[in-house]
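A single protein chain has been omitted from the complex, and every remaining protein chain is retained in its original position.
== chain A ==
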Amino acid sequence: MKKMSKEKISISIDARGSHCPGPMMELIKAIRQAEVGEIVELLSSEEGSLSDIPAWIEKAKHELVDMIKEDGYNRFLVRKTR
């Protein structure tokens, strides 16, 4: 995984406090809006995101650039690849 600080974030979504399936659906919406190559940042405090988000990214063939544990939430950086 690459270092977050070097990546330019195009769309940022704060889904903290949102319950399943909120964060996942917010991420999918943002990926739909983004251009290929752009990075989407997702902040989620929902526990299921830890497994669901990487699994969805793998299936959708996008790139999980970074996944960082913050205080009370997780930060996902996702590159749209297609």
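To be clear about the criterion, a contact is a pair of C-beta atoms (placed from the backbone, for glycine too) under 8 Å apart; a residue touches a chain by one contact, two chains touch by 3 or more; residues count from 1.
To be clear about the criterion, contacts and distances are computed from a predicted model.
Asks: The complex has one chain missing from view, so what does its UniProt entry call it, picking from "ABC-type D-xylose/L-arabinose transporter", "NAD(P)/FAD-dependent oxidoreductase", "formylmethanofuran dehydrogenase" or "ABC-type branched-chain amino acid transport system, ATPase component"?
Replies: "NAD(P)/FAD-dependent oxidoreductase"
Asks: Kindly state which of the options A:Ile11, A:Met24 or A:Ile39 is in contact with the chain not pictured.
Replies: A:Met24
Asks: Spell out the interface residues on chain A facing the chain that's missing from view.
Replies: 18-22, 24-25, 28, 32, 48, 51-52, 55-56, 59-61, 82
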